[in-house]
Structure formats: C-alpha cells, structure tokens
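My questions will all concern the structure given below.
Note that one protein chain of the assembly has been removed; the remaining protein chains are unaltered in position.
On to chain A.
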Amino acid sequence: MTDPTPPSDGHRRSRRRFSLAALRHHIGGLRSAGVRFALGYAVLFWVSAVLFLSVIWWGTAELIERQVEASVAADARALSERWTDGGLSALALTIEDRLEDNVDDDALYLLVDRNGVRVAGNLPSWPEAVAMSNVWYQLTIRRAGVRGIAEVQGFDLPRGYRLLVGRDVRDRTALRHLLTDTLLWAWVVITALALLGALLVRKMFRRMVSSIARTTSAIAHGDMHRRMPLSGRGDELDEVSEAINEMLDRIARLMDGVKQVSNAIAHDLRTPITRARAQLEYAALHAHDEGTLRAAIEEGVNDLDNITAVFEALLRIAQIEAGARRSAFATFDLVPVLQDIVELYEPLADEQDIRLVPRLPEQVKFYGDRSMIQQAVSNLIDNALKFSPQGGEVTIAIATGPDLLHEDRPDARVATITVSDEGIGMSEADIERASERFFRANAARNTPGSGLGLSLVQAIVQLHGGTLRYIRREPGLSVRMTLPLPQEASKNEVADMTQDSPTSHAHDKET
C-alpha cells in the first residue's frame, strides 16, 4: 500500500486549479486591462473616501473636547473673579446659582476649605485623583446613582480653599459614539459603491475595447472589408478607430498591388513557360532527327532564359519599390555615367543609322545609386533606339534648375535627364499606362521586350524621390526623369542645357 492516492489527489488539485483558472478567466485576471482599470478606480475611490471620513471624525471629536475645555476655563475664570470681588460667600452663592441655572445638568462644581470640607457644589467630596491644580483629569463619578464620565480641573484659591470645575461628558461621549457609528456605516456603503463602480468601469472598458477587438480579429481571419465603427463624436476612441482604418486601407492597397503583380507574373510567365513546355514536348514526341531535337531544345532554353530575365526584372522592381536598396547611395557625378552609357550605345545606334546626341554640362554632382541610374538611362536609350526610324536622332540631355514642384523650398534644385527620340511616340492613353508592369503599347507588340523596362525606370526614379514624365513630340517622345539634387552641391554646378558634351573624360581606368 505504498501507493496512496496521488492520482485522485492530483486529480482534485488539478480540478481545483482548473476551476480557479476558470474563475480567473471569467474575471479576466490581473492581466486584463479592464480589471486593472476597475481595481485602480475602486482603490482610489475607497482610499479617498476613507481619508475624507477620517478627517470628519477627527475634526468633530476634537471640536467637542475643545468646547468642554473652553467652557470649563471660562467658568473657572468667572468664579475666581467672584471670589476676588465678593469673597467666599459670594463665590458659594454663585456656584449654587449656576447649578440651578444649569439645564443640561452637566456642570460639576465643588468648593472645599483647607480641611477638605465641602462649602458649596454638587459633588460630595474632593476626588482623590485630582491632586494638582490646572491639570485636566478624567474621572468616573457617581451622581444621583448614575455613573458618568467627567472632565475636571482643580484650582487653588487663597487661604487654602480649593475649587473644582468640570463637565459631565457622558452625553458628549454618546454623541461621539453615534458619529463613529455613522461614519463606519458610511464607510461600508462607500466600499460597496467602490466595488459597484469598479464593475461599471470594467464593463465600460470592455465595451470600448471589444468593438475594436472584434473588428480586428475578423480582419485577422481574412475579412479584409471590415472597418472600425465610428461613433461620430470625434473622441479618442474615434481617433484610434480612424488610425486603424487608415492602416487597413493602406494594407488593402498593398495587398491589391501584390495581387496585381502576382496575376501579372502568372500571366506573363505562364505564356513563355507554356511555349517552352509545348516545344519540348512536341520535340520529344515527333522529332525524327537529332537536328530538329537540338533546335527544339535550344528554343526551350531560350524561352527559359527569357523567363529568368522577366523574373529578375520583377524581383528588382519589387525590391526597389520596397525601398530596400538605399544602402548603395553615394555622391557621384552624373555626367561621366551618362557619357559611358552613350558610348556603350553609340555603335549600336550607328549600326541602325541613328544619331545619338548627348547634351551634357561639365558636371552634375548627384546623390543616389549609380548602378540604378545607369540602368534607368540604359533602359530609356534602349527604348529610344528600338522605336527610332533610320536616320533619326536620339538626344540625351541633363539640365539642372530650381525645383518647380516644391515651391515651399526655394533653394531646392533638381536635375532633369531627358531622353528624346523621333520614333513612333505614344498615344495619351498609352502614356497613362506606360509605367504599369507588363504594359506594352500596341505599336510595340512586335518588338522584343518584356514590358518591364519603364516600370523599372519608374521604380528607380521614385526611390530617388523624383518624378518620371512622358512628353509627346512631333514626331517621337521625350522621357524626362526629374531627380532632386543634394542641397550643398547645387550651387557650384553649371546649369547649361545647350552645351554639348565638351571633352571626353578619362575612360582609361586600370583594371
């Protein structure tokens, strides 16, 4: 029997713990902000009420005591004056008078001679406890068979006479008890009120929070169309709700963007993947000789390479739009970067009988990502060359000037990089959609390209805080990137738009 009842014991304990947990859950525990609020309210209310009651109690009790002392002192003074004026007989007479006039029957007097024999007053003998004069004594006295409590003070008179003046405070003590009782009852009621108030506060708090909690949890479970209800009072709760609604709108917009991109990816990647797949499958089934087979495989590989290129461009755009690439920002001169690109494309332009005309100033100090600017300008030149007719002209120009978009900052300056061609141009409707991912104008359907080039340019320009504009020309199109310049550098550069590329810079970097 070494095994008593630990299972049942454990069971019971666990059950108790369970019910405790259930209770805690029901109340919410201290972790519940509502309960903390309510408790805080109750404690504050209770403590201030108790303080208030204590002040009343002490004040009243003290007042009663002082009243007694003041009247006794006044009596004693008056009686001693009588003694001085009229001697012993006058004093004894006055005492008798006073006792007669005393309606409340609470006055105590005793006048004794030097042998302790009573001369006048309503006390039988001098109490033994009262030894010293001018000191307060509290006595239990027996008068007419009734016990009472008295506050008395003894006074020495000339010739060995002694006077005792006091008040029977029985009634006043009763009053004090009554007061104490009343205050105690008040305290009980206040505690009950505090608890009730705490419950109310908790309930109110719950109601305030639960509408927010309900909506957010609905959204967390996928119902993205739910919004916080507004009371219209414009209070703090409405402020919170409005902020949450704004956040939800932003999230919804981002999600729409993601959805749009993934749809676009699905569409634009599916097509080449299908093509590659069909090609390979057809070759596997029908190719009769090695040559056909090889050709089909090569086509398939080419398609896969295209898919990779589209994929990479999308990733890059996504990354740039997320603003994650600011790490590579540095100050550099735009002019040699553009000269390099022009020089890279010049032979290609020559071959298509297109003149590539750079219009570049001496120097434009710029703050940004060099490699991204290279890519943006390359994309624009690439497009311009693609759509230019033979014998046409493509110009690449940089100009600097004041920032017209931000009139509040008069010293802000911008650089504009403009790539203009004399090609087929774009219709207004196409310009509207030019920066959309995968958008390709009808006229451009037959040229190679993924429809991502301008989206990438747009993303790069946005990352640099600039704007991208398409300007129709007759014939052709200008694409203008307006990029903000760093503040300190904007003074010392040459803003001459018409100046052609002056000198070839040092190309010959060592490897």
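Operating definition for what follows: contacts are C-beta pairs under 8 Å (C-beta built on N, C-alpha and C of every residue); 3 or more make two chains touch, one makes a residue touch a chain; residues count from 1.
Keep this in mind: contacts and distances are computed from a predicted model.
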item	value
Name under which UniProt lists the unshown chain, selected from "CoA-transferase", "Response regulator", "dihydrouracil dehydrogenase (NAD(+))" or "Branched-chain amino acid ABC transporter permease"	"Response regulator"
Option touching the unshown chain, where A:D104, A:E128, A:E236 or A:E351 are the choices	A:E351
Per the touch definition above, residue among A:T173, A:T216, A:Q363 or A:S378 touching the missing chain	A:S378
Of A:L88, A:L304 or A:I471, the residue in touch with the unshown chain	A:L304
In chain A, positions touching the absent partner	298, 304-305, 308-309, 312, 315, 319, 325, 327-328, 340, 343-345, 347-348, 350-351, 371, 374-375, 378, 382, 385-386, 448-449, 453, 504, 507-508, 511
